[in-house]
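With one protein chain removed, the remaining protein chains of the complex are shown where they sit.
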């Protein structure tokens, strides 16, 4: 995607570890897409009933990833304490969702688990780069 | 609003301190609306430039309130550790936004500060009711 | 809820049929909550597999209601042509969701159908009040 060029075009660019944050933002969008798709694909499986927890965690994770990406894209009067907390919360959501998706054999669960694991890493890396 | 009757209609109802959670969910929606409106009203003020931080915090707070309400409305395979973290993050976002809105005399900032303060309280109360 | 006082606190207040719009915004938030809760409650039912379409429409409707409420809360440089289109789209989403929820006996489906029907009406009323 394109978060790095977006962050660099901001009048207050340069104050953060931009590359780690940009990778995190891009991954949050990819992860939200994978979770939204996995939830819907689970619904269409014969054994949707056994996938209820997977669907629920997919939906939580998608909502939190989108909110996290939005907060991370904003640099005006930057408040890194809130962002750091949000990145940690997002990493937890991603880890829970990945662990559940890993229990299932469907291709959409496999794709979603990969994205969630990657997103959790990116959120933790980006959070560590914040000076709070 | 109506979150209490929604939570009570769930097949897994009863496992949580539902009343505190319902008040929190209703307040998250009210707060998100107040923040969205305040951000837009600030934009239309003559001194929008001095309200930049207020607008930014309004937007963060609205996004986090909506995501928090969604996670809190879900009871399937309930994971209170994630919800607790999200409620704490939301309380912080609300407190930051309230403190900034209190700096300004506009009626929309006053309404928004009230809602943010109330929402922060509701999030902390609901979080304390969770057994994690 | 409180959308009317929010709209009236805006520097550009007064240009629209505010009361109909405020009722619509409040109802969009209630409907989004009911749809989010119904989707999750359906997931926890024994026959989740037969509720797949209901869940999917709940999720669409919740997403569209939240986006619609946000656009409708903004008055700055108001563009009623976009808002009118969004209100129509939201009414369609609500009607589809209500019709599906009416097929099921669960209390959460009944609550959701009521909210969706009300929200569709409010969206159509608010859209008719726009001068475009």
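All chains are identified by letter, namely A, B and C, in their written order; residue positions are counted from 1 within each chain.
The rule we apply is simple: a contact is a pair of C-beta atoms (placed from the backbone, for glycine too) under 8 Å apart; a residue touches a chain by one contact, two chains touch by 3 or more.
Worth saying up front: this structure is predicted, and the values here are computed from it rather than measured.
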Given C:22, C:57 or C:116, the one touching the chain that is not displayed: C:57
Listed residues A:23, A:108 or A:122, member touching the removed chain: A:108
Residues on subunit A that touch the omitted chain in the whole complex? 1-3, 5-7, 9-12, 25, 29-30, 32-34, 36-38, 40-41, 43-45, 62, 66, 69-70, 73-76, 106-108, 111, 115
Across the whole complex, the chain not displayed is touched by subunit B residues 39-40, 43-44, 46-49, 52, 55-56, 59
Subunit C residues that touch the omitted chain in the full complex: 52-53, 55-57, 59-60, 63-64, 66-67, 70-71, 74, 76-77, 79, 81-82, 85-86, 88-89, 92-93, 96
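In this section, only the chains that are shown with their structure count from here on.
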Averaged over CA atoms, how far is the centre of subunit B from the centre of subunit C? Could you give it in whole Å? 19
Cα-centroid distance, subunit A relative to subunit C, in whole angstrom: 27
Would you give the residues of subunit C that are in contact with at least 2 other chains, written as numbers and ranges? 40, 43-44
